[in-house]
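Below you'll find the structure I mean.
All protein chains but one are shown at their positions in the complex.
Take a look at chain A:
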Amino acid sequence: MSGTRIPGETRGAAITVIVDGAPVPAFAGETLATAMIAADRTAFRHDTRRVARGLFCNMGSCSECLVTRVADGRRIRACLTEAADGLEVRTDG
């Protein structure tokens, strides 16, 4: 685990997203970015040298957190995308 959900507060329903084929627990309302970092998945994409890259600005500006949505192959910003049950993404892009 990397990072901590602040205890003593109510989050949305427990859901599961799928990152690189593995189930990652999340709560409704969380962004994909939160779910990924909480599960210690700090690599969001890989650069031209195949080096892992992480989220940087967390406000939609920097595009460092672009992950690939498996359903349609589109690159989406994980910091702006709400986690949805069964949403599947890859970080090899």
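Basically, a contact is a pair of C-beta atoms (placed from the backbone, for glycine too) under 8 Å apart; a residue touches a chain by one contact, two chains touch by 3 or more; residues count from 1.
The rule is short, and it goes like this: contacts and distances are computed from a predicted model.
Here one chain is missing from view; checked against "FAD-dependent oxidoreductase", "Ectoine/hydroxyectoine ABC transporter permease subunit EhuD", "Sarcosine oxidase subunit delta" or "Glutamyl-tRNA(Gln) amidotransferase subunit A", UniProt names that protein "FAD-dependent oxidoreductase".
Even with one chain removed from view, chain A keeps its contact list with that chain: residues 2-7, 9-13, 27-31, 34, 37-38, 42-44, 47-49, 51-64, 66, 72, 74-75, 77, 79-80, 82.
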